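Only one protein chain is missing; all other protein chains are in place.
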Amino acid sequence: QDRPTLRLGLLKFGTVNWEAQTIIDEGLDERHGFELRIVSFAGGDATKVAMQAGDIDVTTGDWLFVSRQRAEGAPLTFVPYSSSIGAVMAPCESDIASIEDLRSKRLGVAGGPLDKSWLMLLALAERRHGIDLARETSPVYGAPPLLAEKLRQGELGAGLNYWHYNARLETEGFCEIVSAQEAARELGARGDISAVGYIFDEGWAQENRDLALGFVAASREAKAVLAGSDAAWQRIRPIMGAENDAVFEALVRRYREGIPDRPVEEEEADTRAVYRHLAEIGGEKLVGVAQEMTPGTFWQALKDGS
Amino acid sequence: MAPDTGQGVARASGAAGARPRARPRDLLGGRSGTFLVRSLSVLGFFALWMAGTLLLGPRLCPSPATVAAFVVRETASGELPYHLGVTLLRVAAAFLLAMTIGTLAGLAMGRSRTANLVMEPWLVLLLNAPALIVIVLAYIWIGLTETAAILAVAINKIPNVTVTIREGARAMEPAYMEMARVYKFPKASLYRDVILPQLQPYLAAAGRSGLALIWKIVLVVELLGRSNGVGFQVHLYFQMFDVRAILGYTLAFVTVMLLIEFLLVQPLERRANRWRSRPA
Amino acid sequence: MAPDTGQGVARASGAAGARPRARPRDLLGGRSGTFLVRSLSVLGFFALWMAGTLLLGPRLCPSPATVAAFVVRETASGELPYHLGVTLLRVAAAFLLAMTIGTLAGLAMGRSRTANLVMEPWLVLLLNAPALIVIVLAYIWIGLTETAAILAVAINKIPNVTVTIREGARAMEPAYMEMARVYKFPKASLYRDVILPQLQPYLAAAGRSGLALIWKIVLVVELLGRSNGVGFQVHLYFQMFDVRAILGYTLAFVTVMLLIEFLLVQPLERRANRWRSRPA
Amino acid sequence: MAGDGAALRVRIEEKSYASPGGETVPVISGLEMSLPPRAFTCLIGPSGCGKTTTLRILLGLDDEFEGKIDDRFRTARLAAAFQEPRLLPWRTVRQNVDLALPRDMTDREAVIGRALADVGLEELLDRYPGQLSLGQARRAALARAFAVRPDILFLDEPFVSLDEATAQRLRGLLIELWTHHPVTVLMVTHNVREAVQLADRIVLLTHRPARVVGEVAVTLPREARTQETVGAFAAELARRHPGLVTL
Partner (left out) sequence: MAGDGAALRVRIEEKSYASPGGETVPVISGLEMSLPPRAFTCLIGPSGCGKTTTLRILLGLDDEFEGKIDDRFRTARLAAAFQEPRLLPWRTVRQNVDLALPRDMTDREAVIGRALADVGLEELLDRYPGQLSLGQARRAALARAFAVRPDILFLDEPFVSLDEATAQRLRGLLIELWTHHPVTVLMVTHNVREAVQLADRIVLLTHRPARVVGEVAVTLPREARTQETVGAFAAELARRHPGLVTL
């Protein structure tokens, strides 16, 4: 009964909660010999602060953040979680059907000018269409919920937003114009690359190897449950905040599409390629001193063939 | 000879008649008038809100009834009282801390040139340090604890109190201090009877706008590193763009503040201001 | 007979000698003393900072040199001046708006019972409306525009100004108003010569803590819906946990504020307070 | 102008304040008097009887009373030297006088300079009131009241806190101004000799609640008012109103 506890810091009502809740509901943590404790926060920044303060063991983030922190001497590491990523949405009956139609439109960009989806999209537009999106559209950076709302209000012509906002928009007559995964392909990825993952301190993982590996395994199993079982979804529906069945179904579908299905090595190689391009576009502001993705960004233990 | 005896033809009249009549342009001085005007003002608020609902639709501006229903439901489930309680405790702790330290610092700076010289650059620095930075640094350096949260809020507020009280200390009437010095007032009496009453309007200003500022910062603090509280809830619902819930939590807090204002602060203030011949 | 002629044995002495001597406990009254104390205070700040760097490491607390290098680089590239300028413009616009409206409302509420009754519930509501809500609602209702941003900031600040000025209006000395009434002072003179000087400490308090509050809120406003400004930059860097850049931008802003304080506000204030026999 | 026509009538039926206990304490009760235009009237009454309250009502600073006062008190140009100087502490002596002058007055600098020189403050024009002695401040307030050339002039114990020589000089100044530009003067004083020296009429008030108990015309011709005659008249007054007038 003295299973070690793993403190997982999450955005309350964030999409990662769904999997975490499933781990607890299905007893997956118990099966792998640990107890999962979810620590809720109200903002993405809060989990990063909590991580720095040592108040949680694991949280979520992306490989850009991990790579940069590693380069600056904080030994974080990354385990892919989902490849659901942002996409540009516009009203289906508007005159926007492709990237080229974005010219001179107001384009909402969630996450700011250094968001990786946005940077990849910039590269795609440049390479495929010779468009400088940053100049030829008027990008509006802002809080994701606000941008989604502005898209609904028609103040924005199109919006690049996170997938769960987009899943809702899908049910309200908005269509995907181009997704960030598509852009990643243009930059050399052969399959989907992950958008977010679990991040934690490598030293901690070294000391608690069984715990960390157990958690990764439990996560994988929970994904398998969610991929196959509708009953599991019904169980977590209350925490999903889906206002109607259509939204619920869109969320389930999009979530399932985002479950990573490639070997980590392959994904890491693709990510490394994409990273190189991003480093070029984003510059030091984005990646700090590391022009290449810092070695060890993807957790070594995943590739040791456990 | 006793020229000033208080006796005389006291007119038989109730409490209302005995108070000096309100000045003519303040037509609504009576108790019933007060109530009427207040009610009209509050009614106006709800009317405006309902107009907003009609204009913007229930998604962007849910009707008062919807919000009320939400508040009732959340109260019944215990969610709202819990988060509200947590936030109020944080607000109270940070408020007391900030007012105490801020007042002491402000007094020192207002009354001693040296103290002012030494502390002024720090004051301006703290005054202009973004809340975000202070909060993040507090969390990182102290840890994600309640102490860090309350300290962070207090640090954000202290310079504002200091700045206000410093003005008050500077504007104090030296004549009263001199009188107290001649009669060798003990320290306690000097503060209680001479300094405090002169600082009262400044304390009231610092306190009122302070409570509001603290609550604004508590929201940020809760957003960045706490797992409960109104700020936590409001931000969550903001992610989902649930305006109804946001308004519900906000109004619950504002209601508590209104109650404190009208049941606690104002009676106290009226007492403290009894001596002014024309209390506003 | 002319008993009060100002003549007499004026001692030959420069400007320094002519000023009344500093009170004994304020040993450092002279100009050089001022400079010394200020410098020591600022030095202390940097010492503390460097200690922080040693203790926490350069990632969580980058050294002053690193931050300075960053500021220099960002200034050379034009980034920092651009964002700083944008933010300062917003701060200035919101400040003027908030001070004007807040002062007028505060005067009205402090001087008329009726105005106070009508506006008080609104005041408490606005005072306690979370910045987030006001900003989001402004963006939603007005649009993601500069107007919305500045209005949102001003609305957050107005109630604080009002609350402070109201206290000032209530604490005004009726004797002076009466004198002005007897001599039928014109309206303009009433405000300029009788009311304003009495409100001065309250205006100073509201202004100082107001500028600070506005800047805190501008950060949130820029974070939620603007594409430039210091707040926008700070948030961007916060996402990467780049403490060096955050400190750089913050200090740049604080430096501007320090300059305004010492080169503009304090000389003005000294002028306004010349009449006090013992200026602090 | 208040100087024309009939006397200015004052009738204060009742004026009361609330006591701390909440009861109504009458301060003035059935006070009636009339001020002949261009006459110099003195008001004498014991401390706390309601003299300042009466002046405040006539000045339009207090309208919570029952009674009726002449409309000309509202329309005329007023000036008052209050019982305390009431100078604006953040304005210099010169500015304090300047601010009180009517907007349309020409030649302001000269008027201000003259008025302040008359009261012996010619060297203190640029001082702030906090840098004056109390006597100097009172003189500045007097200069202000004289400078505006009012239709009705109210003086509430104008010559206290002054050494007798200065006070005597200022009394002379007041009479001189009043002779050249006769205005209606209502002056409160506790000094019976002073009243006899200056006034045309003396109005005597009772203890609180104030009521007029006597009106005395000062029948001494002005040119005959020496220290002796004034003293004798005052002594006679004291004899006739033993409870109210003391020398």
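Residue numbering begins at 1 within each chain, and the chains themselves are lettered A, B, C and D in the order written.
What we mean here is this: a residue touches a chain if its C-beta (ideal position, glycine included) is under 8 Å from a C-beta of that chain, and two chains touch if they have at least 3 such contacts.
Keep in mind that what you see is a predicted model, and the values were worked out from it rather than measured.
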Worksheet entry | Touch criterion as defined above, residue of D:126, D:176, D:215 or D:236 at the omitted chain | D:126
Worksheet item: For the full complex, which residue in B:44, B:81, B:197 or B:267 touches the chain that was left out?
Response: B:197
Discussion item. For the chain not shown, which residue from B:54, B:179 or B:259 touches it across the whole complex?
Written reply: B:179
Worksheet item: In the full complex, which of D:26, D:45, D:129 or D:150 touches the chain missing from this view?
Response: D:45
Discussion item. Applying the definition given at the start, please give the residues of subunit D touching the unseen chain.
Written reply: 17, 19-21, 44-48, 51-52, 83-84, 92, 126-128, 131-136, 139, 157, 160-168, 190-192, 227, 246-247
Fill in: Absent chain, residues of subunit B that touch it
1-7, 175-176, 178-179, 181-186, 189, 193-194, 197, 272, 274-277
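Assume only the chains that are shown with their structure count from here on.
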Worksheet item: At what distance in angstrom does the C-alpha mean of subunit C lie from that of subunit A?
Response: 42
Worksheet item: subunit B to subunit D: how many Å between their CA centres?
Response: 46
Worksheet item: Counting only residues that touch at least 2 other chains, which ones in subunit A make the list?
Response: 45, 52, 143, 149
Item to complete: Hunt down the residues of subunit D that sit against at least two other chains at once, touch-wise.
Response: none
